[in-house]
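One protein chain omitted, others in place.
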Amino acid sequence: MSLLAHSLPALFAQAQAFTPPSGSEYMRILPELVLSVFGMIVMFVDPLLDENRSQKSLGTIALIGALAALASTFFTAQYPGSAFWNMVRVDGFSVFFHFLVIAIAAVVILSSYEYMAVQRIRAGEYYGLILFGTVGMCLMSSAVELVLIFIALEISSISTYVLAGFRRHEASSSESSLKYFLLGSFATAFFLYGVALMFGATGSTNIDAISHALHSGNVPVLAYVAVALMFVGLGFKVASAPFHVWTPDVYEGAPAPIVGLMSTGPKAAAFAVLLRVMFEINAPGRFWLIWVSAALSMTLGNLGALVQDNVKRLLAYSSIAHAGYLLIGFAVLRDFGTSTLGVSAAMFYTAAYAATNVGAFAVVSHFANAGEKYVTLEDYAGLGRRSPMLAATLAFFLMSLIGIPITGGFFAKFYVLSAALKADLVGLTIIGVLNSAVGAYYYLRIIVMMYMREPRGEVPVTSAPPATALAIAVCVLATLYLGVFPGRVLDLATQSASQLLRSATTIGATLPSSTGPAQ
Amino acid sequence: MAGAVNLLVQRHPINSALSLVVVMASLAGEYLLLGAEFVAAVQVIVYAGAIMVLFVFTVMLLNAGEEARSGGSRVAILLGIPGVVMGAVLVAWTLLHHSNTQAVSIGALPGDPRDIARLLFHDFLLPFEVTSILILIAIMGAVVLASRPEDIARHHHSQSTEKEAPEFVASGKER
Amino acid sequence: MNSESLSRIILTLVTFIPLAGSLLLLLIPRRDRDIKVFALVISLLSFVTSLHLPVHLHRNLAGFQFEIDKLWITSPNIHYHMGVDGVSVWLIVLTTFLTPLCVLISWTSIHERVKEFFILLLILETALIGVFTSLDLFLFYFFWEATLIPMALLIGMYGHGRRVYAAVKFFLYTMVASVFMLAAILWLYAKTGSFDFVTIQNAIRSGSVENFAAAAQWLFLGFFVAFAVKVPLFPLHTWLPDAHVEAPTAGSVLLAGVLLKMGTYGMLRFNLGLFPEQSRHNAPWIMVLALIGIIYGALVSLVQPNMKKLIAYSSVSHLGFVVLGIFSFTNAGLNGAVFVMLAHGVATGALFMLAGILYERRHTYEISDFGGLATPMPLYAAFFLFIVLASVGLPLLNGFIGEFLVLSGAFQARPIYGILGATGVIWSAGYLLWMYQRVFFGKVKHEVNKILPDLNVREKAALWPAAAMALLMGVAPILWLSSIDPAVQSALAPFAQLAAKVVGQ
Amino acid sequence: MTPNPYLWLIPVLPLAGAAINGFFGRQSSKKAISTIALVFCGAPFGLALWIAFGFSSAAAPYYFDFAHWIRAGSFQADFSFYLDQLSLVMLLVVTGVGFLIHIYSVGYMWDDDGYYRFMSYMNLFMFFMLTLVLAKNYLLMFIGWEGVGLASYLLIGYWFTKDSAAAAGKKAFIVNRIGDFGFLIALFLIIRHFGSLDFTAVFDKIQPLQPETTGAGLLTSIGLLLMVGAAGKSAQIPLYVWLPDAMEGPTPVSALIHAATMVTAGVYMVARSHVIFERAPGALMVVAIVGALTALFAATIGIAQTDIKKVLAYSTISQLGYMFMACGVAAFSAGIFHLMTHAFFKGLLFLAAGSVIHGIGGEQDMRKMGGLRQYMPWTFLTMGIATLAIAGIPPLAGFWSKDEILWKAYNASWVYWLIGIVTAFITSFYMFRLLYMTFFGDYRGAATVNSHPHNDHGHGPGEPHESPWGMLDPLVILAVLSVVGGFAGYGNRFEHFLAPVFQAGVAELAQEAAGTGTEHLLMGASIFVALLGWGLAYLLYYRLPQLPARIATNLGSLYRAVANKYYVDELYAILFVQPVVDGSATILWKGVDEGVIDATVNNSADSARHVSDNLRHMQSGNLRSYAGWVAAGGAVVIAYMIWMGVR
Partner (left out) sequence: MVPLTYYLLLSGILFTCGVLGFLIKRNIITIFMSIELMLNGVNLSFVAFAAHWHALSGQVFVFFVMVVAAAEAAVGLAIIIAVYRTRETLNVDQVNLLKL
């Protein structure tokens, strides 16, 4: 806080000396601004409120903030272009991810209402961290400068590190937090080293400039190493094999709504970064890297999930697998500009997966009850009989994860695989298709538990409070919408993907023979 | 470098911390050699000063003893270390043969703080501002995580007057 | 509404009436009786609506009728394209015909979660009809997968002993297989830019699909595996006995009656329709598998101690006839194959209903638990015998027509196929009559069986239509064949050309 | 051909009767049931007579297309009926004998609980049998063919609470199915090569073909396969095994189905297909050999049977063998002639046997009969006539038809004749044996009657008594027919009547007709052996009743083999039934299905889970291991990328 307060006057002082950012430039970070403002409001209001009522009201403030930010993305969308000396760029791509990430945050906030009350967690920091973390994720998707990407990445990471450890009376939660933190920092260091080498190889940290340099042909070996290191870091963030090992542990220990958040939000943002880093800069030699990583992720994720008994852990493995499917979309873009299919498919996948998974974790967190006691498969026995609606929604989400038609998950997989086939990636498609069949098994186990086993008496089933119900409903509707009318969202994704790729290609095309920006 | 190796070899965290300080100080020297005065200064102040103090403080606070010789991880030894060594060798090899960098003279870089400031508050204005959010988060996180759980319990349940502190936390503090 | 304008939306109506009914059912309070009556009304309504199709079908036209084609999703070019020909019309009617009977037969055997049961049943009906109406590959796949869930849930929630195992096995088995079909569909889409069956068919026939020659065999297999598991073709059949034994009666009826036909329908429509050359090329081993299925299914059926399992294996045998007929590429064979599908649907559906009636009374399917039942339940025994005879393929009942045509077609294709297939005629008499003898003849062996009540009105209401249909189909198959034949002929047209080409060389 | 609009009524009327009795019989009175059954069975008989009076040997066949049935592509088979001289003979036999047996059944089955069911089944049988006879194409014939099988199944297993009856019904059906298998394949061959199943269409195409001289040509194959079907239905070697068991059914059933009508369907079918057989000498020879062997083989078994109905059953098989032998030597009209006379006297024999069984309270074992002559004189009288007829004593019906066959057989080969004459001798012997054991001597059954509460008939114990006149009337009528029926063949009148049907055959036979001297000689021989058999039976079973037992013990194993029907049933069980059942259970079901296929499926699932279980150890929970994975993965990635870069 103090630092921010400190820097404001300085900012203005400096701003006078140079051309100040115009109003439209602020518009381009409007969602971030809104989120930060509301985050601060939450922080300010927290001590003022009566402790008993604070949870609800703080949550509501946070929710309003998220919704306002959501609305503001529409304004932002009106001002495409770069801002702040080429730090951020607003295009369809970034708007898409803004919208997605903020929507995720909003739903998570909504589904946290009940969780807060049940788990006795400090609400002020909780909601504040979610909002601030969302800022980081938003920035990740719009940043075109590695410095900013790095910082945004850290914002989102650090806030999730902390959020993961929020159930502080639980050893598992702090352990989850610790593991996430240490490994996350470890991976960040790799990413950073990659950035450093990229800087060394190209002399810039700006995506455009790097892209420029790398399009010129004659790519230095250093750049390869840099891409490798950056891939390690980002691969870790998106939990793709072989950098996935942290996922199950962390997801198991972290609070359930937060798992919903971190399995979707930061992941989506990290995918956005990965897209920028991999494609916009035309990372060399990426194809087999992604290919192998995708195949490994799917296989390891699905196989790992087969024998899990803890639902959160199971869903963690599933998220690894889904990262793998998503990476198929990445693998499609072997060459520049051939098609936008891969990118748009991947974007659609993130959206569909987010809608589904947030919803699934909302149900899980509601059902887990105080102290997250009921998270094993056995606890779900007979849920279909005792709480039909809850079970039905969870079943619906699981179907989406399996990839059954009329759910978003189906089209997500469908787009990714059809893009892969269009690019003649038959091998990868077959691996993906087989994996989705294997994956059906463990999702089915949950459904089987819910519907085909006798209920166990000792597990309490409470009806979902309005907020949770609303959150779940939103997710169901979103998943359904994506499953029945995927066209609009896909069009959007295709458009923004083509923007992304066009900007990348034009850079490459306009300077065919440049040898790099420096010297 | 010696410091770095020492960090690895030392088994007591305090010693490791001190050797890290040595590394950082010497790095500051390197920066000076490269002409990055500003960075060198910040290195000394932020790293050696602030961060390491934090470390030492934590070590003291938690009264960390010597590392026990636990079994360790086979994966880390069998897979990780060879991997790391291989990777390091490869990177080193690349750096040596493919970095096509010429030698730089000492103090080659105009590390003028004013230039840096200009860069910082103009080109990199946004990251700078965003950093504040980062710091804010860090503070919040630290507060939340480091505060004792019973505080929160009291914070949220002020009615319940008598609340036993979890015993192990208390004992941990007293030690 | 005049029939002209009704014809334009009839397929949508037929497909979605059950779904709409199931949604309404959600709103009905949990009074079991109301729910059952409502479900019955809905299923009857959809049956009556579906009758519009055969009545107004132009029998001499070969192409698709009652077509509806609306853009659904733009960017993968997915259409809401439905249409039927003389083959699918009857499969739809079969579905709508069996569903009310399923409702009736489940009236008292389902005690708890009644609402869910009928919702699932109606959803299943919609999905099944959808499979037969879709002309868009995507839509087809959509309905295809959509049948899985309600069926698996029906088995898993309302089944017997090892229901979970059976449900999971059913789900995974078919899921794994249909995933190959998805891959093939995706490939076709990637190369043709369309999911439309007719468009793709034309593209393939005109040879404008790049790389098709290299991929065709794999595409064929992709489709084929999905269908073969569903059929189920030997040796992919092991999910079937488990699923049948554990499924509730209505589930078994629809599973055997309609679900299995999805596979054979798919082979007819897609394998033959899209890949005639590959179909021809692969026909020998497929027919061998079908033959193995016929004989093997019958032999294994012969020794089953469990009534339902016996019927399940008999389905393997009967569906072998269908596959045999389809891949004979003869007019008689295909006509017969379609007819066997329908006949098997009615007869085996009725057999499962009968087994279910017995289960409701005695809670067992073990043949050894019965014996001499003809004494306490004469009417039941009469129905059972009638259906058994239909299933055995007695002339003038529905089983015979199809089997005869299939075998004669197979014989035309290659005599040895017809001869081996015809042995199935002997086996089916063997296992069914032996079972019948053990269950119904002799003295009543177990005291409990002496007081078993005969059929009640509701059960009669469920069985009469099935029995009447079995007879009607046997006596007047012309009603069916007259519309099946043109469809089959158009399906065979490319094969005639292929044959001509071979001869020409 | 002349269209005849009433033709379709002949089969359909009994069907209506069956339906009425089947659906409403349970609620109606027995009188109403009987009325309906008799009316709907008698009406076709009347119709058939009416048609017959307008039909001469020169008349063109009648036909009637009733409705379309199957049309698939170029293939079609319709409900169309056809009447020529051949089918007219069959029609009269079936409706006439059938009607008589219906009348008989009213009395015989009156007390049975399932009376309506029985009558309904009987009418149903009539429907199918008439369809078989009147069919204009093979497929419609096949309907009747299978349908009579069904009716036979239902009626054999009529007393279904008796396990042996149920098993016998099933056995009959399945064995028939084996025959039908051959029939079906034959149909497929015909479709494949002639594109139709219509008699006229097919025969028109075959007519111009030359006889196949050697080897197995198309027509030979068709003929052989048709013979397989006929062997199943008409109980020829090797498919005869069901017929003796079929005696588990009520006696009228045995009379109607298993003696007079259904079992002759095979003969009718072969005769109907004479166009094919005439052009397939190989097939024809097989028919003759099978017929001859069956005749002899079944006759020998008949000697040692003690169950009165079993004796008649084997006798039926043997006589059917005769008919096939006739067909096999291309003497189709002789075969049909014998078919007709056989229907009279064998129907009569069964009915009389039924009367006996009825009269003594359900006993079928001849060893427990004897001396019934005085208790039931009418039964004795009629049965005596029938026995004389079947033994071939002139001038009764059996003599004429048998003699005709033997003469034709001799013309083909003396071997056939020899077998025929030996069989005639044995037939005469066992039939008189039956007569003596049943009606002569002292009554041996009184004491043991009680122990058979429900064998054939639930009449209970008591004195042997004569049957009511309702049952005796048919016996008398049939006895008259058995006496005079043979004169239809006098002077080859029967053959001439059928001449339009068997044109080609008659022409050939007329040429080779040698001198009548040989014919008379052979006639004498057959009369001689008939009398010889009678004498032997008289000797053994009337004069010296102890002798048979002694002979039996002396012959030892040979006698046991004959008495146990040469263990053929057991042999079949060991060779076919058990291997199939056990093999299916152990090898196919438990072995292949559960052991291999399902195990593969489950194993692959298990192994996936196993892999998964192993994989989870990657997740040791140890932070440093995780870092190790990341670092190792990173190293690989770096190595790969450097390789890419340097390349």
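For reference, chains read A, B, C and D in written order, and residue numbers begin at 1 within each chain.
Convention: a contact is a pair of C-beta atoms (placed from the backbone, for glycine too) under 8 Å apart; a residue touches a chain by one contact, two chains touch by 3 or more.
The structure displayed is predicted, hence computed values, not measured ones.
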Omitted chain's touching partners, listed by label: A, B, D
Full-complex contact with the absent chain, from A:162, A:346 or A:492: A:162
Of A:253, A:301 or A:486, the residue in touch with the unshown chain: A:253
Absent chain, residues of chain B that touch it: 1, 4-5, 7-8, 13, 16-17, 20, 23-24, 27, 30-31, 33-36, 38-39, 42-43, 46-47, 50-51, 54-55, 58-59, 61-62, 64, 67-68, 70-73, 76-77, 80-81, 84-85, 87-88, 91-92, 95-96, 99, 101-106, 108-111, 115-116, 119-120, 123-124, 127, 131, 134-135, 137-139, 141-146, 148-149, 166, 168-169, 172
For chain A, residues in touch with the removed chain: 146-147, 150-151, 154, 158, 161-162, 165, 168-172, 174-179, 181-182, 185-186, 189, 192-193, 195-197, 199-200, 203-205, 248-250, 252-253, 518
Contact footprint on chain D, counting only the chain that is left out: 616-617, 619-624, 627-628, 631
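To be clear about the criterion, only the chains that are shown with their structure count from here on.
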Which of A-D and C-D has more C-beta pairs touching across its chains: C-D
Centre distance in Å when chain A and chain D are each reduced to the mean of their C-alpha atoms: 79
Chain C-chain D separation of Cα centroids, rounded to whole Å: 37
Set of chain B residues in contact with two or more other chains: 91, 94, 98
Sequence positions of chain D contacting 2 or more other chains: 605, 618, 625, 627, 629, 632-634, 636, 638, 642, 645-646
Sites on chain A touched by chain D in the complex: 178-179, 182-183, 186-187, 190, 219-221, 223-225, 227-229, 231-232, 235-236, 241-243, 245-246, 248-249, 284-285, 288-289, 300, 303-308, 438, 441
Contact footprint of chain A on chain C as seen in their complex: 72-76, 112-113, 116, 141-143, 145-146, 148-149, 152-153, 156-157, 163-164, 167-168, 171-172, 175-176, 179-180, 182-183, 186-187, 189-190
Footprint of chain C on chain A - complex, ascending: 384-385, 388, 399, 402, 404-406, 410, 414-415, 417-418, 421-422, 426, 429-430, 433-434, 436-438, 440-441, 444-445, 447-448, 451-453, 485-487, 490-491, 494
